[in-house]
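Notes follow the structure.
Note that this complex is displayed minus one protein chain, with the remaining chains in position.
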Amino acid sequence: MEIRWYIGLAVALFSIGVMGVLTRRNAIIVFMCIELMLNAVNLLLVAFSKMHALSPVGLTNPSVVSNAQIFVFFIMVVAAAEVAVGLAIIVMMYRNTHVVDINFLNRLKN
Amino acid sequence: MNPQDVWITFPELLVWFPLLAGLVCFLFKDNSKVKSWVLLVSIITLCISFVSLYFSDDAKYLALNKASYTLKYMNNGSFILGLDGMGRLLTLLTAFAFPIIFVATYNTPYKSAKNFYGLMLLAQSGLMGVFTAMDAMSFYFFWELALIPVYFLSSQWGGERRIQATFKFFVYTFAGSLLMLIGIIYVYLHTININGNGHSFALYAFAGVRLNPTEQNWLFWLFFIAFAIKMPIFPFHTWQPDAYEQAPTATTMVLSGIMVKMGLFACLRWLLPIFPQATIKFDTIIIGLSVIGMLYASIIALKQDDLKRLVAYSSIAHIGLMCAGIFTKTEVGLQGVMLQMFCHGINIIGLWIVIELIERQTGVRKISQLGGVAHKAPILTILLVVIALANIALPLTNAFIGEFMLFNGLFAFNKWYAVAAGISIILAAVYTLNMIQKVFYGEENSITTAIKEIALHEKIILSVVVVLIFMMGVYPQPMINLTKGTVEALMLKFN
Partner (left out) sequence: MDNVLQMVWLIPLLPLIGFLINGLGRNSLSKRMSGIIGSGVILFSFLLSLYVFFNVKGGNSHLAHYFNLIDINSFTIGFDFQIDPLSSLFLLIITGVGFLIHVYSTAYMHEEDGKDYAKYFAYLNLFVFSMLLLVMGGNYVILFIGWEGVGLCSYLLIGYWFKNVNYTNAAKKAFVMNRIGDLGFLLAVFWLLNKLGTTNFTDVFANLSKLSTTDITGITLLLFVGAIGKSAQIPLFTWLPDAMAGPTPVSALIHAATMVTAGIYMIARSNVLYNLAPLTQEIIMWIGLATALLAATIALKQNDIKKVLAYSTVSQLGFMFLALGTGNYIAAVFHVMTHAFFKALLFLGSGSVIHGMHHEQDINNMGGLKSKMKITYITFFIGCLAIAGIPPLSGFFSKDSILIGAYEHNKIVYSIALFTACLTAFYMFRLLFITFNGKFRGTEKQWNHVHESPAAMTVPLIILAILSAIAGFVNTPALFGGTESLTHFLSPVIQQTHQTTLSHATEYMLMGGAVVLILAVISWAYFKFKNYEPKEESSAFGKILENKWYVDELYNSILVKPLQAIAAFFNTIVEKKGIDGMVNGVGKAVNYGSRQIRLLQSGQIGNYVLLMVLGILVLFIIQLFF
């Protein structure tokens, strides 16, 4: 498959994620949208590494390929850690306020 | 005398002794004993300053008058303190002023006096540092060090609107200082060290720096605005009446007697030697500003009802004349500035003492509410009249000699400037005599009947001021000789 399909998919996923973060107020959905953006980036990284694996650049310099894939794992680990912390915060928030609306906690304003 | 035989030098003593003594003040438990302590410290400082006059011969005693510390972590930057003629004169003024202030305000109660007096000594240390700094870094350091205690003194012990006035004063002068800091760093980066490696903050390196005309021009203004705010000259003066009015009188004395001299001193020490071409280029503008400021401040002084504000505007006019004297770049003008810095410091402190004594007894500073003080306190009146006449430069008082030389320099620069500036001496007579008439003459009223003759130590300290006024008015030559070398060195830059 040509690379542009992957790019198109990744851009679509990323845009959905951005729009979700901007428009939704439910903390869990915002969270899922952030994950979506991260995964869009992951997808791009994997696609490009695959593409470069067969190109002259990748053949002479294999670390270009492996670096990108290592990066994907790295992002997945960070995302997992983030989910662990983030969900814990959301759970605490729900326990205290019984809502998961992100605009509800705006005491920093004023 | 060799440097290794000297374990401490005069500039170090003058700077670090008040600093340490000031820090000791904060440790006092008893607020009443601290007064005696600071008085003692300030008198010792005065003695040190006197002794340093004896060792003024640089050929023999250079080691005693110069101290430098090398700062390893700053790329071998140096921290140089030194005394020259002008430095001696102004450290002497600083050393004179503080005992006078402490005696005059001996009966004034201050809450948490130990902090008050501690900060006063820190301010003294900062001022001494400014006058002895021989490199730009220590100069900037002490420049700010002098400002900070005064900020706290005014904001903690001041009048009703003290927060606003002090904040304005602080921000205003600090903004100026930052401009200077930019200038200092720029000049520093263009200096050539004697060893050939790296740059130097030292005065001689700054004075030898090669800058093209454009650089000189804008650097000149960076420095000058900082100094102009400090002096202050028109139109940078508006912080001053507020700050003088709101600060406790002891602090006002420090501010007006010594701190404003920092601006003039800095012009002579830094501005003229580093930027001679720019000085020549902008002299007309600056003298023009100064002369306008003299007239402007004198005219406004006519309308002041608050004694402190009156003296503040009068001071702006006098400082304007001194600033003009600096930029005439004539020998007589520069010599006049040197002398007048000292004289003005003594005279204005005398005026503040009188105002403080009146305010302490009546609680009032409004000219319109006072009157007839002369019946109740004739000695206070006589002493005030002498000081006030010195303030308007009557012959045989110290200010006459200074102003005579300043006007002379101004006249040599341009006749018409001298004429315009001369009008302010007429106005000075008007507002000063008005003040004397309304406050001291006439019938006493319900407020002034309470006034009693001043206490013995207050009489003595005012008499000291008066004696100084006459001594320097009749025989100013020792003071002139003190700064002769400095003036000659400066003149070399312009010939």
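When the chains are written out, they are named A and B in that same order, and each has its own residue count from 1.
One rule holds in what follows: a residue touches a chain if its C-beta (ideal position, glycine included) is under 8 Å from a C-beta of that chain, and two chains touch if they have at least 3 such contacts.
Just so we're clear, the structure is a prediction, and the values are computed from it rather than from any experiment.
Enquirer: Sort through B:Ile8, B:Leu302, B:Ala450 or B:Leu492 and give me the one touching the missing partner chain.
Expert: B:Leu302
Enquirer: Using the definition of touch stated at the top, determine which of B:Val6, B:Ile48, B:Ile192 or B:Ala412 touches the missing chain.
Expert: Of all options in B:Val6, B:Ile48, B:Ile192 or B:Ala412, contact with the hidden chain holds for B:Ala412.
Enquirer: Write down which of B:Leu64, B:Ala374 or B:Ile387 is the residue touching the left-out chain.
Expert: Counting the whole complex, the residue in contact with the absent chain is B:Ala374.
Enquirer: In terms of residues, what is the contact footprint of the unshown chain on chain B?
Expert: 168, 171-172, 235, 237-239, 296, 299-300, 302-304, 330-332, 335, 372, 374-375, 378, 389, 394-396, 400-401, 404-405, 407-408, 411-412, 415, 418-419, 422-423, 425-426, 429-430, 433-434, 437, 440-443, 474-477, 480, 484, 487-488
Enquirer: Extract the touching residues of chain A with respect to the undisplayed chain.
Expert: 18, 21-23, 25, 102-103, 106-110
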